[in-house]
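Heads up, one of the protein chains got dropped from this complex, but the rest are sitting where they should.
Should a chain be cited, it is by its letter among A, B and C, assigned in written order, with residues numbered from 1 in that chain.
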């Protein structure tokens, strides 16, 4: 295990996927968004120029083409860049890719990955800050991964590329700068549906995904200073979801806070709360709390953006409110 | 109050809207889908031909045009026909209409209504059976109405047409055949954010929306036969939501079942459960139950479709499970 | 004119056209008796689909629409399993999960069928992308209605196909010419400012050809050139096949206004009823095809009669098979969400 940058791990797993399997093609190229890391993609572009496709600004066209290509023998990893642009591709993602295998009676496979950079990024304003994962979770037929560390992006993307199903790879631009240990074993992969307890604790369960895992871990340290021992559970994949891990943690701590960057109404946090309210009602000793983006379009101005964001402070406050 | 068919009430309110306000234009014309009621639309088409626009098969184009028209002095009621086609228009509905007023700093209004027929309709299969209201609820900036009776469609649509905000009108083809009393007062309208207790009861709260209200009322009758007195709460508008009415009912019955036709994960039911789990934790005497569509694409075959649908039977069973 | 093919292959094409015709007629009759929901039939377009798709081979992919029955039958699908699917039966091609809108059969090169207008276009383009990148000489055929050209997915996809020189044929069946449906207050179609429709492809620098979709020779020859071009890596082609809308073709509730087709109309003018005579005489590509076969001596009336009897039986058996087949077990609804 050596420490590695998330952005580097991302490029590494893309490069290896292209290297090891002829069928893997990258369609779109803004995997690292327009961050200063983006030039790292050159290593793939330059070594495998015929495996990287630069589409027109035509999301329903090229994302749909990736779906068609998956049925015809490729394993595309299609990049949608800013998650907000997935709406342009929704007819193909939601109404084609998700349905094909089922609709065909279990015959036609769609082995592919949709990558996008979601969330409140600093100045993205209303049209470039979406977290579409709740909408995708409301769409049966899509697997969903949400890595939060360099090791997880390596391990989850390897599994996603090997999967025979369309898999949405929820990524967050703010993660690119995170450094962490990553296994060097080229065969290391993370099975879908296995949550990771990123911090053990006994007083309160904090469930978080993607970039919010990083914020929640920081919040947990601050809670520790106040004598509260928080457990941080990262589901890592929303579909399939490791309900057991969440329920076990809640049965131990009897308290739950869910931190998630989707808008609140019908967001990812709503679903996790609903599962616990249905399945672990008797275990709870306090109301559940959601820490999410407020239900307003994301504003541009920095203080406004920060006001509506789910922050470390808000996670700490929520955890305190259910433990005191 | 005379009894009137839902389909008739729908046409009546559309016709009156066109009649009373020059700015109202219908864009698209499948308000009654392709049901046998559809010819009732002729009364508007024939009397106000210049107020009904027949668009090409171009959802992002004409739905977006309705949004543009709303900013420029019309009050369009745009029909998307089958709800599944709203995905084609998502870039405009989710990333334009919902954001414009906020993004402009509270200056530019978008007074319009989006109509669509959602849900499991019998043979719609995976691509024509969507219930997109959860996704729309996850999109701040849209008002959402979901009438369930002839009176409600009259009263809610009147308010929607008068509203200065973009409003999604969630409709369900199966409602068209429902008959019920409707006020004859032409000024009758229903304020947004006021739930309707469609049946008073004390043993269990059943929250339901749109077509599920009808099924839930039938389920409540069956529960009554078994000695269980169910209260049926119809929020009528999801945005704004009358949380108080739901919480008050739950504080009385201490039991909650939510019936909704969205897919389960991150659906409308998840949100209502989450609200109650957060706000009324202490009031609950039993786990909450969701009755929703199962998380599979909607299958074509009749017995399969029925198997995954939220049915009257399933509502009864869920209510029994939390009351016994 | 007839496609330039040996007589036996032409007779086989006639047989396939008749399979489609008798299948759709059987379906309409079945629907008159019971509520099987809505569906769209291919009657009147057989002379486009059969010759065009006869040029495909194993590994080629075809993407079709809500109006898919004829296309899939033209590639040799089993009418019984087709009808079973339409009735939602376990024995159907999709084991009941797809229904009429989504019939898929990988063995016949139909991986998925989208009933979202324009939905098939990016998918078909992507399959061609895969063939190109894999370096195989398979082709992708995108069958679309004229209405689908109104969708943005058309513009975005055709641009990609042109830029990447993909092995795809966009075969647009323009059946709007007698837009009965429009008059009846149903789907308006061809709400398109661009005319001719070939402009919608030629501007992207690809061959774009309008042909008479009831002229099987024209269909065959044009498609042959397009398929060869695609296999040779020379890029996409757009073909607009113009057909005359069959009088019974209500968009959702087709009716046998013209009656069941009497093959004797191929050789016996007296068999043509006065009502819809123009349709039978000049617009029905299937009848025209039969007449040409007869005129060129590739077949005789009695052989056509025999073929027709056989395929009529096939269609009847298909109905029986579909009716007799069981529904899938309800809990099957939860299976096959993921591979």
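Some points to look at:
Note that a residue touches a chain if its C-beta (ideal position, glycine included) is under 8 Å from a C-beta of that chain, and two chains touch if they have at least 3 such contacts.
Values in this document were obtained by computation on a predicted structure and should not be read as measured data.
Summary of contacts with the chain left out: across B:61, B:183 or B:287, the touching residue is B:61. Touching the chain that is not shown, out of C:1, C:32, C:203 or C:232: C:203 (per the contact rule at the top). One of A:197, A:218, A:296 or A:320 touches the chain omitted from the figure, and that residue is A:296. In the complete complex, the residue from B:47, B:108 or B:226 that touches the missing chain is B:108. Residue B:71 is the one among B:71, B:197 or B:247 that touches the chain not shown. Residues of chain C that touch the chain left out of the display are 150-156, 158-159, 162-163, 191-195, 199-200, 203-206.
Residues of chain B in touch with the missing chain: 23, 25, 50, 53, 55-56, 58-74, 91-92, 95-96, 100-109, 111, 140-141, 143, 164-165. Against the chain not shown here, chain A presents residues 34, 38-39, 41-42, 45, 54-61, 84-85, 88, 122-123, 125-128, 294-297, 299-308.
As a working rule, only the chains that are shown with their structure count from here on.
Summarising the inter-chain layout, the chain whose CA centre lies farthest from the centre of chain A is C.
With centres taken as mean Cα positions, chain C sits 37 Å from chain B. For the pair chain A and chain B, the distance between C-alpha centroids works out to 30 Å. In whole angstrom, the spacing between the mean C-alpha positions of chain A and chain C is 42. Shared contact sites, meaning residues of chain C that touch two or more other chains, fall at 94, 96-98, 102, 114, 116, 118-119, 152, 337. Across the assembly, chain A contributes 91, 95, 102-103, 140-141 as residues in contact with two or more other chains.
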